[in-house]
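Apart from one protein chain that is not included, each protein chain of the complex appears where it belongs.
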């Protein structure tokens, strides 16, 4: 009986809660902006306080449910766009401009009103939000994306997209390198995909972290290599290594280097690829790309920015949305018994980690509920 | 058991039936127009007969459910746009052009076919429709909007909007004056809203009628006052008194008058503000505005017409639709346990009257069903 209850609970919880999700980028909070974003089924408000701290809280005013992101800022406070309730950076209501004395100067506020506030961490230009119980938020669980931060000798470009598909379809896409030759012919070597220089790939799981390695050896130089590394030789090694952490954090450690070297000579372009559910049928895909070559080239900036944006909007994003549509409303891929290919190993391992973690969360919740029951009975 | 059945019935009936709703304006029936409108979940056809009477009936042809409002008029009859069944102003089918003799001249009509007809009253340029049992329609229950009728010394402008929100969210909006300074900065005094001249407000309930009084005393003249009353002094009193009757009838009795007078010197602009549900997720907002000053000014006509339209489309309508969206599909606001503020008194009283009336309708229906059962058993 216990078991079936946990299974039911697991099913209800469509998304992991006690994990970090990407909520966007630091630069999105410039100019005192109030950023409203639906993440993991919840409406979230994010902004930067005057002291520079990024904070996150519910974007839903408890009065009549107006989106606070449409309101105004007064210092670190946000006033609701509808009737002006004012909340501080902890989400506490601190002012009701329409108090019961009938004048605007009445500062009496409903002290009981408090917005749900979310742990928010800002690292390497990326915003990470914790959607579960705040007391469980542990910043050591944030995957390392330091190698994608803009710093001397490195230049980073950014972007994000809304995809009309369940977030796991987007993770599948990013964990898989075999689609490149079919879905992205322009990114391919400009040769027929049946061509046949050496490729190597392998998958490795270390705890709950999954690595998918892929490289092309002794491959001819691609046209777009010239943008990143004008001095590239004719014989190249291209590598794309993907590191996954639950639920949707992928480091895409990629580079174009001289063939038969130790990968040090060439252009390195690691990027953070982070997928965050909006709801059961859509998700955000946040990405950055940090290069260590041709840094001051506006052409390289633009080429990467437009190239990645275009690829996602018209190729990957379009494809995962089409797959979602062919699924006729179903969001649980595995329930549709898909064919498993050897190349799916990384994606399937990721799905298994997510499934196990969902189960663990359900068990934990059941245990806590039981403990609370015991506590209450004892009192 | 009786109780739970009534509660169930109350829940099923999302909208009050035995009340008058605004269906539109008299001028919408000009030029023999067939007006098709979805009101309180039902498709309604409204038109004016040749003798001048406005009539309402189902807009759904009983044959294949074509919208009769797309058809043609022959005198007081309406013919269906699809196969030409003709209905008279009582909704009775009077002609089937495709009779069983196989010629067009066969006038045999299915006498059994009769459209549901609705009591419709036309008062002060406004159309009021009764969605409940016709025998219960009592015109004395129509709230008085005579003060908004165009007549010598008075000029009235009109408009309506479709709002993507449950009608009670629109009633909340109209019953609340505190949002003006936040949502309508242009309508405000052009000053920072923290400014601080005297405001007074109070709420009063007389039976099921609710009054919400609001005035600004010794306030500086607003820019837009000049349009209505070019001779306005520098020190003004602005009043906005709202009278509410179930389910969505609001008289907005407003004016701009000289400060410290008996409100007689100045410009008076009462308006009818009437909200009618379309379905659970949308509603119509009908409004008029009747002024007693600057009557012949096309600028005043246009200023009011455009100003009110613009305010509703871009400010109130946009806001209630955003709130509805933040509620993620929920339409029953109270089930979401909103924060109650002192300024909500009028809106909350209105919701309570609606809730009680819904319960009364459910009880009445249960009683009638029981009586009918007893009657049948006796026969």
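We just call them A and B in the order they show up, numbering each chain from 1.
Note that in this section contacts are C-beta pairs under 8 Å (C-beta built on N, C-alpha and C of every residue); 3 or more make two chains touch, one makes a residue touch a chain.
None of these values were measured; they are calculated from a predicted model.
Per the touch definition above, the residue from A:26, A:77, A:117 or A:178 contacting the chain not shown is A:178.
Of the listed residues B:33, B:63, B:116 or B:184, the one in contact with the hidden chain in the full complex is B:63.
When the missing chain is restored to the complex, the residue among A:75, A:134, A:223 or A:338 that touches it is A:338. One chain of the complex is left out; on chain B, the residues touching it are 43, 59-60, 62-67, 70-71, 79-85, 96-100, 102-105, 110, 112-113.
Across the interface with the omitted chain, chain A contributes residues 169, 172, 176, 178-179, 181-183, 193-196, 198-202, 319, 322-323, 326-327, 333, 336, 338-339, 341-344.
In the analysis below, only the chains that are shown with their structure count from here on.
Separation between the centroids of chain A and chain B, computed from CA atoms only, is 46 Å.
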